[in-house]
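First the structure, in the form of structure tokens, and then the observations on it.
Left out: one protein chain. Kept in place: all the others.
Presenting chain A:
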Amino acid sequence: MTLLSKTITTFGSLFLAHACYSAREHAALQSLRAATSASLTSSPTAASSLPIDIVIETIVSTFIILLGLVLGTRPLRPLEWRVWAGKIEREGEQGFTDNSGVVDKDYMGNPFAVLESRPNFVDIRKQRRQFAKWVQEGSGKQGQ
């Protein structure tokens, strides 16, 4: 994604630079022509505007760069709390990456993580039974 946007922006910049150079050359040529014709015939030459191809190239390249820049923006995040928390619940940190797939630095995860990991609510006797069973199974397998 980021490669795509950078490629598009670079191409657009090349076209824009070329259009700028063309416009510069055109302006220089016009002033030169005006100077020579003034010295030769002294007839006022109409100030010709920019050729249509340079105009088209400028506008198209601007649009291409704009497209690349918009594609390069970081993905937006939902505003409403319930939408945002639902996105975290559904997608996890995959939903909060920038364009190159790196997880955002300020990604804080589940906003209710404090509530879900309260040690007061751990059933310690059940865990002890499970552990004892696991130890027995392990020793049983070793004995065989």
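The rule is short, and it goes like this: a residue touches a chain if its C-beta (ideal position, glycine included) is under 8 Å from a C-beta of that chain, and two chains touch if they have at least 3 such contacts; residues count from 1.
The rule is short, and it goes like this: contacts and distances are computed from a predicted model.
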{"item": "Name under which UniProt lists the unshown chain, selected from \"Gtp-binding protein of the rab family\", \"ER membrane protein complex subunit 6\", \"Nucleolar protein 14 homolog\" or \"Translation initiation factor eIF2B subunit beta\"", "value": "\"ER membrane protein complex subunit 6\""}
{"item": "Listed residues A:Thr10, A:Thr73 or A:Asn110, member touching the removed chain", "value": "A:Thr73"}
{"item": "Touch list for chain A against the chain that is not drawn", "value": "16, 19-20, 23-24, 27, 49-50, 54-55, 58-59, 61-63, 65-67, 69-71, 73-84, 106"}
